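With one protein chain held back, the other chains of the complex are shown just where they sit.
Which chain is which? They are A and B, in the order written, and residues in each are numbered from 1.
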Amino acid sequence: MNENTTNDPIIICEDVHKWFDDFHVLKGITTTFKKGERAVICGPSGSGKSTFIRTINRLEEHQRGTIIVDGIELSNDLRNINLIRQEVGMVFQQFNLFPHLTNIKNITLGPIQVRKMSKKAAEEAALALLERMDIADQAYKYPAEISGGQQQRVAIARALAMEPKIMLFDEPTSALDPEMISEVLDVMRELAHSGMTMLVVTHEMGFAREVADRIMFFDEGVVIEEAAPADFFDNPRHERTKLFISQTLQH
Amino acid sequence: MQQDSTKIPFWRDIRVLKVLFQVIFIIGIILLALFFYMNMLNGLERQGIELSLDFLMSEAGFELSEGIDFDSSDTNLKAFWVGVVNTLRVSIIGIFCATIVGFLFGIARLSSNWLISKTAAVYVEIFRNTPLVLQILFWYPLILTLPKVRESINFFDSIFINRRGVYLPSAVPADGFNTWRWYLLSGIIIAIIVVLGLAAYRYFFQDRELHETDRPSFVSNIILGAKWVAAPIFLTAAIVGWFLTPEVSFVLSKPELQGFNFVGGINFSPEFTAMLIGLTVYTSAFIAEVVRAGIQSVVKGQREAARSVGLKESQVLRLVVIPQAIPVIVPPLTSQYLNLAKNSSLGTFIAYTDLYAIAEIINGKTDQSVPIFAIIMASYLILSLTTSAFMNWYNRRITRFGSSS
Partner (left out) sequence: MEDNTLTQEVKPPDTSKGPVRWLRDNLFSTWYNTILTCLGLVLLFFFFRVFFIWVFTQANWAVIPAYLRTLMIGPYPIEQVWRIGIVFCTLLTLLGLSAGIWRDRVLQIAIAIAGVGLFLLLIPLDVVKEGEDTSATLEFNLNIFYLIFFKRKWLLGGLVLLAVTFLIGRDKNTFKRWIIIGWVLSFPWTMIILHGFGKNAVSTTDWGGLLLTLILAAVGIVACFPLGVLLALGRRSQLPAIKWVSTVYIETIRGVPLITILFMGSILLPIFMPGDFQLDKVIRAMVALTLFSSSYMAENIRGGLQAVPSGQVEAAQAVGLTYPKTMHFIVLPQAIRAVIPAIVGQSIALFKDTSLVSVVGLLDLLGVGRTILGSSKWSGNYAEVWFFIAIIYFVFSFSMSIVSQKIEADLGVGKH
């Protein structure tokens, strides 16, 4: 457990199920994330790990069970969905920056339109964030004009600008060229040390071992193993976990 | 279940909101329609008009020279039918001609011959950048200034062109036709039975051992059979029947000058000819572009690959480029066909009595604008929807291979 982790639960999932048509993607996920906790979620592709974190800010609707985020239940209540989306930031594999807006406008759009911040305050905050991401000089360029690693850092800044309590990362480094992965991981590491609650879907096992409080291993829609990194890597209990670790560490 | 949904106030519940929003929307549409309907009733009442379809059965009171025989004692309904047939006639022949001309110019635009490709480009740009009405209004008087009937332009004594239109020879059923058609009918029946039998046999017995994904569908078996079995059977029946029938089944009818006009053969009126030329030329310019874009869409790598396996230039085109270009061409070609059919409504500008022109005539003679409008809308919709349904079916049939390139 890291120094920031508290005992207050911030996300409570209770028997979460999800189907795509007939395909059962999530088969009853029950877990709790604590405030300040850093959880890494891994597993083979198609195991439901991305779908799981996407249910937490309602990009996917879960069809059974309950998800409570920061005391607010995710349901068909429009207000709750909007509240939770403000509390939860998300970083995507493909960055999903808005190509027609400059980097700084990408970042200030949410604060101005959703948080109703003044344009000036939002821009100052955005510049500070870009500074923190070490790309302040790229603020007035368009996303297409900067590198993938820089784009992903703008995307992280965009999520942070909403001052979320929780950050979701959906394979943030998978679409990057190898030499750019570390600059994104550095930013995430720094974020982790600042005490942010983070759920990270990733294949970066080095990052997981170093930063995570807990590693959850997904397979075929269930969590088949969850443990602290040391236990997970050195003492996996499940056959599938062992296989997965040996395969990922080879690379 | 997630949660007791009664706890969510309804104005925040997404599911309720979705339904509510749609209900309000539908109510809005209904109110709007009701508003129009009430206004219509009021307006018609004030003008003393009673809506009814009786006018369809009443005497038309006008003459139509184009298409099916029609005189002023026929009903308005029949007049509509004449319009439908005229619309179909000019559309179908127009589609046929525009396709040929359009493909010619489309291929010409890609010619390596500078003169040919530039001429084709100029043709395309001129005709697709000027309005079709203008073109029709230009062709029509031009046809009316052609030589008089007695001084017709004469091709081989069988095709005559003059200011009354175009006269072509035609085949007319003769005495033997009644006998011969029984041979044709029996040929069709035998062909259908044989093809169905073969298809069923192949589908249920021969193809059984093939894997499900490889097994040709019943329909594709029938299409295959139609090509290789039914057509030969039908042709054999037709030929055998032709020789077994003692009398001649068809005679060639040539247009001949009798008195002030030509008799016999097929006659295209000046109005029809102007419409046909206008629709063909205008649409062919668009089709040429469609064809050019389709052929150019086949990536260079495909041609190079085809050459590298040793195909000749003509084979490259026939075996590699065209099969890949056709699926790209068909959807925009469909919309050009639909445009042509819809544009045939411009006949009213030169008194070609197509569906719209006849609706306009009847509208001038009765006060039943609303049903007349409904009739023409419905007719054009049926025409458009069947055409696009057919072309969609055709497109699905030819694009069974995926878009792997």
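Keep in mind that, in the parts below, a contact is a pair of C-beta atoms (placed from the backbone, for glycine too) under 8 Å apart; a residue touches a chain by one contact, two chains touch by 3 or more.
It should be emphasised that the depicted structure is a prediction, and the values quoted were computed from it without experimental measurement.
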{"item": "Touching the absent chain when the full complex is considered, from B:E59, B:E125, B:E151 or B:D175", "value": "B:E125"}
{"item": "Omitted-chain contact residue, chosen from B:N76, B:T245, B:N267 or B:N343", "value": "B:N343"}
{"item": "Candidates A:T32, A:Q113, A:S194 or A:Q247 - the one touching the absent chain", "value": "A:Q113"}
{"item": "Where the missing chain touches chain A, by residue", "value": "57-59, 82, 85-86, 88-90, 92, 94, 96-100, 109-110, 113-114, 142-145, 155, 158-159, 162"}
{"item": "Hidden partner chain, residues of chain B it touches", "value": "18, 21-23, 25-26, 29, 36, 39-40, 42-44, 46, 111-116, 119, 125-126, 129-135, 137-138, 141-142, 338, 342-343, 345-346, 348-349, 356, 359-360, 363, 369-370, 373, 376-377, 380-381, 384-385"}
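Just so we're on the same page, only the chains that are shown with their structure count from here on.
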{"item": "Cα-centroid distance, chain A relative to chain B, in whole angstrom", "value": "56"}
{"item": "Chain A residues touching chain B - in the complex, by the definition given at the top", "value": "62, 64-66, 73, 75-81"}
{"item": "Touching residues (chain side chain B, partner chain A) in the complex", "value": "1-3, 5, 8, 12-17"}
